[in-house]
Structure formats: structure tokens, C-alpha cells
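As you look at this complex, bear in mind that one protein chain is not there, while each of the others sits in place.
Right, subunit A next:
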Amino acid sequence: MSPFHFSFYTAFTLSSLGLAFHRTHFISALLCLESMMLSMFIPLSLWPIENLTPSFTLVPILMLAFSACEAGTGLAMLVASTRTHGSDHLHTLNLLQC
């Protein structure tokens, strides 16, 4: 694996580990999702350049559009859960507490 590939694979792994572990704030989990999206965007736009296949460069643009959908829905859920639960801490969304 070359260092370029290593850096975005590592960034994706770090972001998904950060999403998997306990977050204090809900928006911190959303930031981890955005970071995962960013570290998928970089290789999606690098691989067409490395392989000289120009028509695949529309894939990162499409992924940018769908990540905008994801960010919008996530922020709406943030607003809704902040209204109903009082704060955006993730431990208020835990199902195990009564």
C-alpha cells in the first residue's frame, strides 16, 4: 500500500472507530460521519486519476450530493431530539435507562 492510500484508509478507519466509541454529543457523532464521508471522497476522486478513467469522476460529485442529504437529515434529527430531550447528549437517547 502506498502512503497516499494508507492515509485515506487510516482516516476512514479512525473516523469509523470514533463513531463506534462513545460520543458525548450527538453532533460529535455527526462530525465523525462527515469525516468518514470526506475520507471516502478523496479516494473516489483519486482512483479515476490513477487509473485514467475520466467518466468515474462523477462519482465523488454524486457522493457529495448524497452526503448533503445525510447532513441535512442528521441536523434535523439533532434539532428534533434536542427539542424533545432537552439536550443533545447521547446518553439521554439511551434505551436502557427508564
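The rule is simple: a contact is a pair of C-beta atoms (placed from the backbone, for glycine too) under 8 Å apart; a residue touches a chain by one contact, two chains touch by 3 or more; residues count from 1.
The rule is short, and it goes like this: contacts and distances are computed from a predicted model.
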Listed names "AAA+ ATPase domain-containing protein", "NADH-ubiquinone oxidoreductase chain 6", "Ribosomal protein S16 domain-containing protein" or "Elongator complex protein 4", with the criterion being the UniProt name of the chain not displayed: "NADH-ubiquinone oxidoreductase chain 6"
Subunit A residues touching the omitted chain (full complex): 1-4, 6-8, 10-15, 17-19, 21-25, 27-28, 30-32, 34-35, 38-39, 41-42, 45-46, 48-50, 52, 54-58, 60-62, 64-66, 68-69, 71-73, 75-85, 88
